[in-house]
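Missing here is one protein chain; the remaining ones are kept as they sit in the complex.
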């Protein structure tokens, strides 16, 4: 399309409809995306059905309503994260869609609903308190067309529970490991599998857990090679990273 | 193989060569790897030519010499990281091999030398001071059979230098971004590409750089979605993570 | 005026109306401002119409009411920062004036209303969550007679949006850059312009954002030369610093 | 010039020497600086005589020698910061120039030697231990064509020494305040003058000085409005910020 | 008295009323205070009228009521610190006494009401937001028989206000300096006077004030010699330290 | 003995050899250990052969020589920790004894050489870099009469190696777990055994290992119940804690 | 039992009821606990009456109700920690049991109620504000069959109160020391007794207490040898560690 516009511009110039100076001015004013840099940011979404993502936390109900209305008009899939129940209720009344109170996410399918095309992505969760972050990751991943499996409550202090799921671990194309407290689970899993492992520290714990810092440091210093880490409680980011990995082949 | 051994054991039992109690004792004493858990840790190396990795920093020249001797005997590829020139010299005199003084790595090819089979992996480096970490990543990646490209000195304060390399960024199957100081480069690159981005903070900087902490925090809080992070100066880990991602299809 | 008073005192002394000891005593007791040290602190305000600034956060509605009453009596322009809506409502009922719920500021013009005389100052904002801090900066700057332009939602993960505003960046006499999370925007802008850049970290973010610490460290370690920084969320301070820079020529 | 090249390109296109597709490809490949974004980064230097700045710390003597040789060939003024005496000696033997052992800077004038054209900039130093940072700032500022004045050893514990220099403080167009330990000096000076104040924390002190962190926090929390801060020991950055402020009028 | 009891014991032993073993057992069981170590802890209070101090924060209204009742029965002066208005109201209804809502203290005089006998102690306060801590210090000091003077709102950014009070500073036998934000005031005062200076950092400020940490570090690194520091917001502790200093001569 | 002395004193008193006042004075001057408080500190050593422990790090060779000479004269077992080879050589030349260069300990047996009487204590070590701390623990434990077993290089990233040693883990009466980096090993072991587990973080690692802080936080936040922790690199302290546990029954 | 099941399996195999492949598959699928690794985790509870422990904080009233119902059905003793009064009320209405509002614990005895069989364990508490943590420790310990003694309000600033309890300290088989603020009490007690000492830092304090960090650091750096530490406010963990120590002999 941009190419088309550019061609129009150039044709107008060649045909004398634009002076050299006028053309130069137009070229310099072109948004950079129009000449190739950010081309990847657009169009891909509609073609692939990836969602528009909105951070719900810092936006008012009015703002969210307007944003969702605009996107549904364009047929986009929508994912709102970190959304409280009150705002979610309002969005649902106006636009339908689903709200997950554990993961605190609102989702709405557009013209090209997400479907599981890449994966499988396994999301492992150390304890039940880590579930909200794991759920945010799972819902995000599904909106990004990943096939998701989940494994809950397999902390390192009961290592046999984890080992008993060895075959599921081996089958995964990528693994997100969600853990708070000492954050040791990614190290153990990283030693068991060859697949990419994305570690998500959670703010679960008290005292010297320091809101997830202990888990984060544990994961960054993992003795298992090649573990990567995202921000504390960032389930969304981990799923997005998994999508960067698993969707590669299809573009 | 283990399966074979198990079958022998069971046959002996069925044939009366082992009492029930003897069999039970044998089964309980079996290393866990023998019954499937850690099977992935072994054999894959010889088959694929992946290297044995040794952390050179905390080992004496004598210890390193013995380890390298043992591995060359088994025909393994060898990678020693964080190795100072003195120890490297001694290893080279005894075993040959290559030493890279910038990346501080020693490499030695065995029966199945590494060859570029997966990728391409692009390693981007914010400044020349970050080169040692980028080099460690590059050498590690090549030992893991990745095809590596490099892009140096494209910090965010001169954003046009980075944008001028847009096509190389788009071509990469995965990107490692190495940056110290404020660690902003992964955010910019993450916004430009859809591929996996692994960020490596370096200890480059002074004062409030706090030995790489500023860069690490910058990367963990990236406004670009789906950036993952490894420990400060951990070029090896970033390359290993890239190998987890890029080698997936081949196993 | 002080000079006048001093002259009166000295004339009285020379005329014998004061003994030497009496004069000495009077001189030693003079407030220091009267002999030149802090002269710059006063009078300039009325002459130039600069506002009296009140930190609203730690003061009661009664205290604020009394302060505003006193200042309006003297015809001063008034700026109250970090003011919640309840206290603002009371001030407005009694004294009129304007309250901005985003920037949480109350303003009231006196005998010499502020007017845009210096600048232009450009205030750039990485994301919509950073708006309250940017707004506080904008309102403060306008009360200090600066001409203010604003640029919103141009984070580094979508670098093309920023580059598209290149001419506005080049035109600014000074730029305040407001950003949370990794705080990378000032580095990019500092590389694009030659004007003074004042960076304001915000407490936007979660987990390892550590209430703005990640952004602050990013800004202090900027690879762009000559970026200066103020305290987290300190929009007021950034605007005041801009006024120190831009009002220079006029005094 | 770029404009000239663009015109050539467009003329060739209009004249049929380039097809539309060929032209499009050429346009997309143009470095971004060529279409206006980073135009300010170049040419200005030669015109104004600003120096090329090299961070000496992380470069070898060979690398520095090569860089200096290249720049002298282009007639540039050169500033090397954080340079130890050994490397400096070698540079001087080959290229002449001056080395300041306190500020640890090497300077060499090219075709357009720096001359004091903007200012005056006053550099205030709390104690003699802060001198190396103040000196780096002074030499950098002079290389950037600022007129520099210096005031040493006027810490807040002997406030009368500072107050005795009141007239010099009032005269300055901008002030850099260098202080370690508690870093209180910028607050006092910021209360005395209306000019821009750039605070530089130094790593002077021990124990809870935490390598300059105490001073940095003191400066960020200054009760004087509109103080801005740079990284610990960053005399270069403070001078560069001052140049952003003082050179404004001339561009 | 203890001496008397011991004598009784020994007399009983010499007279045969106790066997050697019985005496040994009794001696070993004696509370340590009875043999001289902690003698200073007791009796001094009634003799000097010093108050019993109760930390109100972590105690229930019932517990406080019981404690106050017990102490009034013994005629003691009472000081309850960090007490909220609800609990204070209940104490006042039952026992009378005074509650200060700014300093959050409850006081009740017993048989020997406090009277100003030592000092004068000057309590200096940087800003109005620091008043609650200064007030706690003042009330505590008065309960400890110190004569207290107060000086408010003399921050270092308006140094002339402080210098104008020079004579009051010189007159003080000891000075408590209460300051938040950068905590620079004790350095300036410590340079002006020879008397003991006790610095109290307050949690006033935001962002990098880190709840008083910036002020604390500033005070610990004061360039004025011989400044001592207490915990953040610890007005009580500063007053108690002043009493240790000023009451010395009288014991 | 003290009892004997006390009896002599009391007999002298009863017999009139001491006046009441003289006796009182003598009693008050008695070291507190003599009347029962610290009785446990002494005598037990000779009876049980426990060593005198000397921290070698901060003492000169002369001081150490004198201390060892004094203790050998009394027939004591001696343990010097954190001793460098130079000082050790001198001690050995004068006094004989053994020096362990890995654990950096010097030991010398006296009249009652240590012998393995309590235990077994198992010391588990995550990696070879953690060996110096594990060795210090082992040597200390043996000097305290514990029977010691050792298990090396069983990090959590290769969990099967640890699980293969299950029976040795189950047999131990107490376990010391030494680990750096993420410090996850104690959590896994704590989940496998019911015995006391003492975790020792080591300073092994780089970057965000922060000199052992990451491991320490991991251990304090262990999801295995009832793990206790000692200071970073404190092998001595862990062994001493084990001795407090295992020697209990024998006193 | 597992042994029995295994025998059945093997008998079926020998008798031809299972093929070799079928048996292999069954063996590999066996939960690891069944072949000896985690055997200690189970059965012991019913035999010894140890409780099932539930962390109440992050669970809803519904979830807790279901868990308690399930466990009472199996006759288990139950301990719920960190439970607020509202949830406790609901549990009590449905299941009976006891709630301690200070320690915030709910307990319910099953078929084998806890009884004091090991110890005595002494729990020492520095101040009344530390009581909730000490109470959690006491109740946990009693549920684990320990005999518990308590000693309250014996802080180091009144050392004679502690020394007066010397005999109780000497009698204890293990001691838990709970302290906030500077956390010095374990050092003093560790110097007085030979028994195991487990230190629990509490979040009591303000300002630089940093939520228990000051106490934690004090305990980790104790000058008394062999003190071990658990997480801040972790009364449960300390009691569990004591049980690991004291129950040893009985298994």
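The letters A, B, C, D, E, F and G name the chains in turn, as written, and every chain counts its residues from 1.
Simple rule for what comes next: a residue touches a chain if its C-beta (ideal position, glycine included) is under 8 Å from a C-beta of that chain, and two chains touch if they have at least 3 such contacts.
These numbers come from a predicted model, not from an experiment.
Chemist: Decide which residue listed in C:14, C:74 or C:171 touches the omitted chain of the complex.
Modeler: From the options C:14, C:74 or C:171, the contact with the absent chain belongs to C:14.
Chemist: Touching the absent chain in the whole complex: find that residue among G:51, G:103 or G:127.
Modeler: With G:51, G:103 or G:127 as choices, the missing chain is touched by G:127.
Chemist: Which residue numbers on chain G touch the omitted chain?
Modeler: Contacting residues on chain G, toward the hidden partner: 126-127, 155-159, 163, 181-184, 187-188, 190-192, 205, 207-210, 213-215, 217-225.
Chemist: What chain D residues would touch the chain not displayed?
Modeler: Output for chain D: 128-129, 158-160, 163-164, 167, 204, 206-209.
Chemist: Tell me, which residues in chain F touch the chain that this view leaves out?
Modeler: The list for chain F reads 31-33, 37-38, 41, 55, 58-59, 201, 203, 211-213, 216, 231-234.
Please note the rule applied: only the chains that are shown with their structure count from here on.
Chemist: Which option, D-E, F-G or B-D, should count as the same interface as B-C once over half of the contact pairs match?
Modeler: D-E
Chemist: Measure off the straight-line distance from the CA centroid of chain B to the CA centroid of chain G, and report it in whole Å.
Modeler: Once rounded, the distance between the two centres reads 41 Å.
Chemist: Got the chain E residues that touch at least 2 other chains?
Modeler: Where chain E meets two or more other chains at a single residue, that happens at 32, 158-159, 163, 207-209, 213.
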